[in-house]
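With one protein chain withheld, the remaining protein chains of the complex are depicted in position.
On to chain A.
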Amino acid sequence: MKRTATSVLAALCAAALAGGCASKTDSADGGDSGKDGGQFVIGYSQSNNAEPYRQQLNKQLKHFVARHENLKLLPITDARQDNATQVSQVQSFIQQKVDLLIVSPNEPAPLTPPVEQACKAGIDVLILDRTVNTDCYTSFIGGDNYAIGQKAGEAAVKALPDGGNVAELRGVLSAQPQIDRDKGFRDAVKGHGIKIVEAREAKWTRPNAIKVMNQWLARGTEIDLVYAHNDDMAIGAHGAASGAGKAKSIKFLGIDGLAIPDGGIRAVQQGRLLSTFVYPTGAEEAAEAAYALSQGKKPKKKQTLPTVEVTKANAAKIYEEYDVSGG
């Protein structure tokens, strides 16, 4: 039922966009000649707007693209976590003959064929954040979740020099970022006297993290540090621990480091989290790559973005650096 509704909706969207295609062709043609001085048209297919991280990515991309007058970003499409929707949205960008297609794939396999279609149609494709199973693209820009997990592991080792007990709040178990953030952390703490005494799936959300943390505390598990795969879960666990009067004796590590009032950087500033690790959006790099392409230059095939550890010392500065709410 829901699936049918979604596909009907997807079909309608596709039809609407295809209908819009007739009028858009002009601007796209303008884009082609744009390489000689006019506008360079960019279509961006986002996998899911309803995640704070992706919302931030969208905002930053608009912000950084606007710095170059010759770049024109079409309205960002939202696939709402649905592969079929995203495939049709990518295809409609291909039909509109954009100059550059940016895709943050919802999942690699289903998005591979449309990316290859774009590639064959001679459209430059920039893969942002998540991968596809083909080499037929212009450039990949993304963070490295394994490296971020490792950094978090190193921070845990530093915070617990004599070893100690770590509890791990995991994202959705089947999600690749979860798998990498888990593996990186475990590899980094190996051999440092750190024991992972608890590990539970809390599905990226605060209410789940609060529940799990409360259960750990009720079990009487000795916990010195909580490593959460995102800031929301870390903040939730901190809330549960402080409710139980145990927040002072436990340290909390998060990941994502979003520069929003309710995000991890602020939580580090307020001392709720020991540190968080910026999962870079890649928006600025994507805008720069688009600009390079518009000038006829080739960007690097693969750009892996480094993370930054946010600590109390640098939190204010990093917040300012990533904050785009002012425009």
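In this section, a contact is a pair of C-beta atoms (placed from the backbone, for glycine too) under 8 Å apart; a residue touches a chain by one contact, two chains touch by 3 or more; residues count from 1.
Throughout what follows, contacts and distances are computed from a predicted model.
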Problem set entry | Undisplayed chain, where the name is taken from the UniProt record, one of "ABC transporter permease", "Cytochrome d ubiquinol oxidase subunit II", "NADH-quinone oxidoreductase subunit N" or "Electron transfer flavoprotein subunit alpha" | "ABC transporter permease"
Problem set entry | Which of A:K151, A:R206 or A:K251 contacts the chain that the document leaves out | A:R206
Exercise. So which of A:I260, A:A286 or A:I318 would be touching the chain we can't see?
Worked result: A:I260
For this session: Determine which one of A:D99, A:D124, A:D182 or A:E198 touches the chain that has been left out.
Result: A:E198
For this session: Spell out the interface residues on chain A facing the chain that's missing from view.
Result: 49-52, 54-56, 173, 198, 200-201, 205-207, 210-212, 214-215, 218-220, 232, 235-236, 239-240, 242-245, 260-262, 270
